[in-house]
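Here the structure is laid out as structure tokens; the discussion comes afterwards.
Of the protein chains in this complex, all but one are displayed in their positions.
Right, subunit A next:
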Amino acid sequence: MNSPRDNILARLRAAAPQEATSAREADAPPTPELGRADKIARFNRLMEAMHAEVLLTDSQNWRIALKDLVRKRGLNGLLYAPGTPLGNALEADWDSDLPPLVGYSQEVEQCKERLFAIDAGITSTKGGIADLGALILWPNASEPRLMSLVPAIHIAVLEASRIHDSLAEAMRQERWAEQMPTNALLISGPSKTADIELVLTFGVHGPKELIVLLVED
């Protein structure tokens, strides 16, 4: 007996020859190219519409904004990624009265319990998308995937210069197709559902809050 693979491919190949490549394909409608200020404004508006909180700040003040936020909420800890630029910046200046920084420095199998118990996590981002109102995350060995998923609060740091017009533009400009990571993500807000009577509620299985520190650079 042939393998299912061979059978399927044989069936597809045996089918009548297909019509030749059709004429030129329709193009997607163009996305407007926005100036920097408009891009930021659009990104903010769309993210906030999806219940993300966007805090506008700059490279001098973002840590102050972060500390404020963390202090106000009385978190039991902040999950972070040691050894990354963001992680180093946090370690360099973290006050002792703040909730402790907890590094994600072991494989998940060794720290699952702690991971599922912590209140908040902070990650960097690869960029943003203005016409969707979404963050781009490419988790990696130092900044693992579950950081933006398991804690109830996800804080994301985004440099304003990294906001793209559209997903298509981001893919093209940064040549994603040549270097897709293990996992790439778009995130547009806190987790949500409308499965009961289409009533939109936030915070189902992923974070209940998404806070974006938008750093003017």
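Note that in this section contacts are C-beta pairs under 8 Å (C-beta built on N, C-alpha and C of every residue); 3 or more make two chains touch, one makes a residue touch a chain; residues count from 1.
Throughout what follows, contacts and distances are computed from a predicted model.
Chemist: Between "Iron-sulfur cluster-binding protein", "Cytochrome C", "Biotin transport system permease protein" or "Xanthine dehydrogenase family protein subunit M", which matches the UniProt record of the unshown chain?
Modeler: Cross-referencing UniProt, the chain left out corresponds to "Iron-sulfur cluster-binding protein".
Chemist: Pick out which of A:A134, A:I153 or A:I211 touches the chain that's been left out of the picture.
Modeler: A:A134
Chemist: For subunit A, which positions touch the chain that isn't shown here?
Modeler: That gives, for subunit A, the contact residues 3-5, 7-9, 11-16, 18-19, 21-22, 25-29, 46, 50, 104-109, 112, 116, 131-134, 140-141, 144-146, 149-150, 166-168, 171-172, 176-177, 180-199, 201, 203-207.
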